[in-house]
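Omission of a single protein chain aside, the complex is shown with its protein chains in their original locations.
After this line comes chain A, so read on.
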Amino acid sequence: MVRSIFMTIILTLGTFAIVKPSETSAFSSQLIERGSFGDDVIELQARLQWLGYYNGRIDGIFGYGTYWAVRNFQKEFGLDIDGVVGSSTKKNLVNSTEYHEDWVKQQIDRGNQFTHYGGTPLSQQVKGGGGGSGQSKSSDMQLPVKYSERDLQLMANAVYGEARGEPYEGQVAVAAVILNRLESPDFPNTISDIIFQPGAFTAVADGQIWLTPNERAKQAVLDAMNGWDPTENALYYFNPQTATSKWIWSRPQIKQIGDHIFCY
């Protein structure tokens, strides 16, 4: 008796194990909607592209391009047209498309430019790239519309070079100062011009800006881009232990975070 129960369990688990692989490439149970990000969105974009509804970049960011593609799909399949990918939309997508997860993720990891249309051999859908020259890797972060991945990278380099020894708040603060300068009429009009303005940042002068930033520096920049400003609108900062300029001491000070005093 015990043996037959044991065998039944083994057989049931075995059956699941055989069925499971076809489901692992299907979506998670999360609703997917505008603002979503990650593997579910990569799968969604790839499946929509398989049928020709989505013609943009497969990057894991659920933006407007993906949103209209979902709505068009829902309309064609007689579903509620709300742009939200729930269980019925997922089911219809999975039933009507193929998703080559490993292949798609490989292309993303290699930085290749690629598409995932049905009816065309996948090998013919890689347009080259790689080595950073083609489609960027699945976007590392979802940014507010007015900023680009280049801005994120440059700012992360600056924050890491200037403040990697500072608390997280101090790193967000350095990023916020760069963004405050962008809004100020006293500074150049682009993030790159602000960072590379001669004499503006020590990290540029001593070459530390070229160190590879860590994830924490990127998160700090992301928080600043999303509106956080621990400096309360500062335009300058300096280390009181090392600052030699009399002028910088004449600026109205706001607060100190770690080793930096922030001022107007």
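Following the convention adopted for this analysis, a residue touches a chain if its C-beta (ideal position, glycine included) is under 8 Å from a C-beta of that chain, and two chains touch if they have at least 3 such contacts; residues count from 1.
By definition in this document, contacts and distances are computed from a predicted model.
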- Task: Among "Phosphoribosylformylglycinamidine synthase subunit PurQ", "Sporulation protein", "cytochrome-c oxidase" or "Fe-S oxidoreductase", go ahead and choose the protein name stored in UniProt for the chain not displayed.
- Result: "Sporulation protein"
- Query: Pick from A:104, A:172, A:203 or A:217: which residue touches the chain that isn't shown?
  - Reply: A:172
- Item | Residue of A:31, A:79 or A:94 in touch with the missing chain, whole complex considered | A:31
- Task: For the chain that's not shown, point to the residue among A:68, A:103 or A:117 touching it.
- Result: A:68
- Query: What is the set of chain A residues that contact the non-displayed chain in the whole complex?
  - Reply: 28, 30-31, 33-38, 55-56, 61, 63-65, 68-69, 141-146, 167-169, 172, 185-189, 193, 196-200, 219, 222-223, 226-230, 232-233, 236, 244-248, 252-257, 261, 263-264
